[in-house]
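Left out: one protein chain. Kept in place: all the others.
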Amino acid sequence: MLAVRLKQITKRFAQTLANDAVDINVRQETIHAIIGENGAGKSTIMEILYGFYQADAGEIELFGEKKKIINPQDAIRNGIGMVHQHFMLIPPMTVTENIILGLEPVSRSGVLHLAQAEEKIRKLSDEYGLQIDPRIEVENLSVGLQQRVEILKALYRDARILILDEPTAVLTPPEVGEFFQILRRLKAQGKTIIIITHKLEEVLEISDDVTVMRNGRKVGELPTSEATANILANMMVGREVLFELDKQPVVPGETVLRVENLCVTVGNKPRLKNVSFDLKEGEILGIAGVEGNGQTELVEVLTGLRRLDTGTVWYQGEDISNLSARKIREHQIAHIPADRKAHGFLSSYSNAENQILGFHYRAPFCRKNGFLNFASIRSYAEELVKKFDIRPPLTDIATGTLSGGNQQKVIVSREFSQHPRLLIIAQPTRGIDIGAIEFIHQQILDLRSEKVAVLLVSAELEEIRSLSDRTLVMFEGEVVGEITAEAFDMETVGMLMTGHIETRSTREPDLKSGPGADS
Amino acid sequence: MFLKKAEIFLLPVVSVFAAMLVGAVLIFAVGENPLAVYWIFFKNSIFSLNGIGYTLFYATPLIFTGLSVAFGFRCGLFNIGAEGQLYIAAMAVTLTAISLDGWSAWVVIPVCLVVSFIAGGIWGGIPGLLKARFGGHEVINTIMMNMIAFSLVNYLVVGPFHRQGTQILETDFIPLAARIPRIHALIPIIPKTLPLNMGFVIALLACLVTYLVLWKTRWGYEIRAVGISNSVSRYAGINVNKNMVMAMFIAGGCAGMVAISEVMGYRYTFHDSFSSGVGFIGIAVALLGRNHPVGVILAALLFGALIRGSLFLDLNFDHLSKDLVMVLQGVIVLFVATDKLFKKLLGFIKLPQ
Amino acid sequence: MWEVLDLELIASGLRLSTPLILAALGGLFSERAGVVNIALDGIMIFGAFTGAVVAYETGNPWFGLLAAMLLGGLVAHIHGIASIRYQADQVVSGTAINLLAIGVPAVLSNALYNSTTVTPNIQLMLPIIRIPVISSIPILSTLLGKYSVLVFFAFAMVPLSWFVIFKTSFGLRLRSVGENPEAAETAGINVYLMRYYAVWISGLLAGLGGAFLSIAHGSSFVHNISAGRGFIALAALIFGRYTPKLTLLGCMMFGIADAFQIRIQGVIPIPGQFIQMFPYVLTMIVLAGLIGRAQVPAADGIPYAQAK
Partner (left out) sequence: MVTRKTAHVCFLMGVTLLLSAVAALLPVEQTAAQQSRSSGAGSPARVEGAPVTIPAGKGDDLSTVNWDDATDETPASQEKTGDSDLSKENWEDEKSSKDVTEKEAASDLSKESWEDEGSAKNVPEKEDGLQMMKQEEIDKLDSRERLIHLSGFALFIGYILGGVLTAFATRNRKLAVSLPPELLILLHTFWPLELILLPFMRARIR
C-alpha cells in the first residue's frame, strides 16, 4: 500500500523546468529518501505535495485515493506535515503558541486555551521522546530542539506523512544520531517519512527506499539495501564525482595573520573566547563548525565589521585590531561574505558598479577631484566579466537580476582582483550550482599557489576537507581542535564540532589553539 | 524593482491621470464640473505666456523641495521636514540680509545663498544626526522639527523682528543689495509684473549639481549605496552614519534654498506662513520624479501649473478652494507608491523591453 | 510657576492623553501585524472632521463618533490596500494619507460651510461622566472627577487591546503575521486578511481619537486639529516597546507634558511659542533615547508577497 503516489508531476518556473514528469512512490510506514544536488527539484516537488505550489501537470494520490492539494491547509487536512529547511517558527513566541498557530483551541469567544494545548503537546513530546518544554520561547531553543518543535507542529496536526527538507543540514553529528532515533520511533508509530537530503551516508543509514533526482528529473528509485554511496553519487551527479581538485603542494611562507586571544561578547553572550591561531601565506586555513559557534563573529572582527573586546590581530607584524573596514581593505585583505545578498553586492547597482564596490574611492576608479573615472571602470569590469565568465557577459546589467552563481562570481571577481595578500572567505559556495562551485574552488586554489593566505569558513565539511591545508574546529566560540589535511577525517571533526574533545588529539603541540581544546 | 525603460516614463504619467480622475470625482462630489475646473487650471497656467511664466515661478520652490526629498530618498531617508527647513532658512536669510545692510551685492548675495543652504542644512542635519547616532525615526523627527520651526519663526516674526507699523506678520524688507534680479531684467519681452526670478535658474543649476554629485562622484556613489543597503555599504567600508548625516544636511540645504526665490527674489521680506505647503508638495514632486533631478524638474512644473491654476478656483467656483492641489498631490503620492497596481494595468499593454 | 503643578494638571493631562492612547493603540495593532502606520495623524484628522460634521448635521455627537470611527477605518483601509495588496512602501503610502488629510477636509468643509479651516460648533458635545462615589471624595473628584465618555473608553481600551493581542487566537495570529508572515501562511493563516484587520482596527481607533478632539474635547473641527498628535502617538508606541501597558505610560507622559505646556503659558516669562515646542522636543528626546532598545516586530514594515 502506497502512502504517497506522485504521477508525472511537472512544474515550470518562468524559464526553468523545476520538475519534469516526476513519479515518486512512497510505501506506507517507511522512510523514503529523495536525494539530489542543489536545484535538482527535490524541494520543489515536495512543496507541490505540501500544496505550496501547484503542479502544472500530474496528479497526487494519498493512500490510494486521488487528491487535489491546493494549499498547505489542504495538505495538513490530508495528514501531511512538512518541516522546512528554514524553520517556519516565530522566535519570540512560546513553543505552544508556535505549535497551535492556525488551529488554536479556543473558548466560544475566541479566548485561547493555552493550558489545554500545553497538555496535549507535552503528551505528544513524551510519546515520541522529544523532550520539549511547551512553555519556553522558541528563540531560547537550540537549532536541534527547534527542529523538534517543527516535528511536533506536524504531529499536533496529526500528520501521517512527514516531509523533512534537509533536516540534518543544521545538526551536529550527535544531534543527527538522536534525530535518527526520533525518526525510527516515528516510523515505528506508523508514520510515513519523506526526507530530502544530499548526504549519501545519511540516506544509507536511515532510509528504506531512495529516489534520486537530477535537474528536475527522476533518475532512479531503489530500495536502500541495494544502494551504495558510489551508485547514488553517480546517479546524482551523472558522472564520477570529482571532489579532488588539482591541488599542488605549496610550501607555506612566513606568517601573514596572527590572532591572539580574541574575545568578543555580543549583547551579554560571549561569542569568541580566547581564539588564537596563525595563518601563513600560501596556506588555506579552514574553519569548521556548526553555524552560530562564533565563525560569523570571527570573520566580522577580522574584516573590521565588529569591534573585538580583548586580544590582538597581527597582520604582517602590524596590529590591525579594530581598524575600520576600509582600512582593513587597504591592507589588501579581501573578504567574501557569507550572506551575499545582505553584504556582498548592491542589487540595483550594475555589475561594473558592484565590481568596484569598496575600491570605488581610489585610483584608477576615482579621480583626485572625486569624480568617478567611468572609462577605466568600464574597461576593468569588462575584463573581469570575461575572466570570471559572468553570464550574461554585461557590465551595465543590474547584479540583482543575475543568478545566484553569477552574483557570487561578481563578488569573487571583485575580491580576487585587487591583489589580496589575505583572503577571508565565508560560505563561498552556498546555494550555487556545481559549475560555479568548482570554478570558485579552482580560483581559490590558484590564489593559494600565488602565495595568498586564505581563511576559509564553511559549514560544508566536504568543502573544507577538499580545500584546506589545516582546519580549526570551532565550538561555542572556542577553537577546540586543529587538524592537518592529512589527519582530516569526518569522524574526528564531527566529534570536535560538538564539543566532544577527542583524547587522541590530532593537533601538533606547537600550534596555538583555544584553551577549550585542552580541557 | 527593476523597471522596464518604458515603465519608468509611463508609470508616473498614468498615476497622474488616475489622480486627476479621483480629483474629478471629488470635484463632482462638491457639485462642480470637473472639466470646467481642470480647464480653469490649465487655461491660466499653460495656455498663456503669462500663465507659463507664473507656472515656472511656482515651480521654482517645488524644484528645491523636490530635490530635497529626492536626495533624502536616494540615501534611504524620508525627509518630510522640507517645510520646516525652508522656513528656518528663509528667516535666516532675511536676518542676514538685513544685518548686512550697506554692503555691496557682491558680498551680500553670495553670503545669503550660502546662509540659505547652511541654515536649512542644519535643520535637516539634526534629524539625520539623531538617526545616525540613536536610530531615531527620521520621519517622526523631521515632523517634530517642522513643528518646532513653525513655533520658532512665528515667535521671531511676531516678536523681535516684526516690522513696525503693520498688522501683517512680516519682518523688515531686505536691502536692495540682497535682492536677486527678476527674469525680465534679462529678457526684456517678459512683463515686469512677472515675479519669476533668478531663483529659477539657480534651481535648475541645483538640479544639475545634484545629478553630477549623485551619479558622477564617489560621494554620490556612497550615498546611493547607503540608500540601497546599509549592511552592504558597511561591508564595503563606507561610513554609513556619516553619509546619512551628509545626505540629510544636503537635503535640508536644498529645501533651504527656497529662501532664494521666495525671499531674495520675490517678497524681499520674511512673511509668516509664506510657503503654502511647498515642503509637502515636494514629497509628491520627488516621488513622481522618481527621485531623479530631471524627473523632479518635470514634476515640479506639473505641480507649479496646478498651484497656479488653483489660485483661480476660489474666484471661479464658490465650492472649491486651492486646497484641491493638496488632495491631488496626496492621491498622486498614493498612486506612485502603489505602482505595482499600475504595472499590472500596463501589463496588458505590450511594452518594448 | 509652581501653582500649575496641581491635580488639575494631571486631570487635564489624562484628558489630553486620550487621543494619544487611542491612536497609539491603533498603531499597536497595525505594527504588531507588521504594517507601519505613519498615517495615524492623517486618520485622526479625517476622524475629527467627519465627527464634527456628522455631529453637527445630525445634532447627535454619538452619530459623529460612529461616523468618525468608520471613516477612520476606511481611510486606514486605503493605506492597507496600498501597502498590503500592492506592497507599497508603507511610510510613503502613510504619508500620502497624511497629505490627503491636509487637503480633503479643507475642500469639503469649504464646500459645506464656506470655510476651509473651521466647521461650525456642534450643538451637543459628548457627555461628561462623573463617577458618583468618587466625585464626592475631594482629591479624587479633581483627579477622576469628570471626564468625557471617550476618556473612560480610551483607558478601558488599553487592557482590552492587551487581552485581544495576547490572549485570543485573533491576537496570536495577528502577532504571528507581524513576526514571520511566511510561517503564519504555512500554518494556514491568511496573512493579508490579518494585516487588513489590523490596519482597519488601527484606523477605527485613530478615527475615535480624532473625533475626541472635535466633539468631546473641542466642539468643532479646525484646520490641522491633530497638531501632530498622530506622530507623538507613534513615539509613545515606540517608547512603550509595542506593549499596551508601557504605551499607555508613554501616552500619559506626553499628555501631561502637553497639559503642562498649555497651563504654564503666561505663568512664566517664556514666550508661548517656545513652551509649545516642549512636547515636540520631548518626543525627539524619547525617540533618541529609547528606540535602540525597542524590539520591533520582526516583519514590521516589510511587505509580504503571498506564495503562488
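Here the chain labels run A, B and C in written order, and each chain numbers its own residues starting at 1.
In the analysis below, contacts are C-beta pairs under 8 Å (C-beta built on N, C-alpha and C of every residue); 3 or more make two chains touch, one makes a residue touch a chain.
None of these values were measured; they are calculated from a predicted model.
Looking at B:Ser116, B:Ser151, B:Thr171 or B:Asn291, which makes contact with the chain not pictured?
With B:Ser116, B:Ser151, B:Thr171 or B:Asn291 as choices, the missing chain is touched by B:Ser151.
Which parts of subunit C face the unshown chain closely enough to count as touching?
3, 6-8, 11-12, 15-16, 59-63, 65-66, 69-70, 73-74, 77, 80-81, 85, 102, 106, 116-118, 121-125, 127-132, 135-136, 138-139, 141-142, 146, 149, 152, 190, 192-193, 196-197, 200, 213-214, 217-220, 222-225, 227-229, 258-259, 261-263, 265-266, 272-273, 276, 279-280
By definition in this document, only the chains that are shown with their structure count from here on.
Comparing A-C against B-C, which pair counts more contacting C-beta pairs?
Spelling it out, more C-beta pairs touch across B-C than across the other pair.
Return the chain whose centre of C-alpha atoms lies at maximal distance from the corresponding centre of subunit A.
Here the answer is chain B, farthest from subunit A.
Starting from the mean Cα coordinates of subunit B and subunit C, work out the distance between those two points in Å.
Result: the chain centres lie 29 Å from each other.
Centroid from C-alpha atoms only, then distance subunit A to subunit C, rounded to Å. What do you get?
The mean C-alpha positions of subunit A and subunit C differ by 45 Å.
At least two partner chains per residue is the criterion; list those residues in subunit A.
none
Okay, in this complex, where on subunit A does subunit C touch?
Listed in rising order, the residues of subunit A that touch subunit C are 52-54, 71-73, 76, 82, 84, 87-93, 97, 100-104, 106, 109-112, 153.
Hey, which residues of subunit C end up touching subunit B in the complex?
Subunit C residues touching subunit B: 38, 78, 81-83, 86-89, 91-93, 95-104, 106-108, 110-111, 114, 116, 227-228, 231, 234-235, 238, 271, 273-274, 276-277, 280-281, 283-284, 287-289, 291-292.
Please give the residue numbers of subunit B that touch subunit A in the complex, ascending.
The contact residues of subunit B facing subunit A are 1-2, 216-219, 221-222, 224-225, 228-229, 231-232, 234-239.
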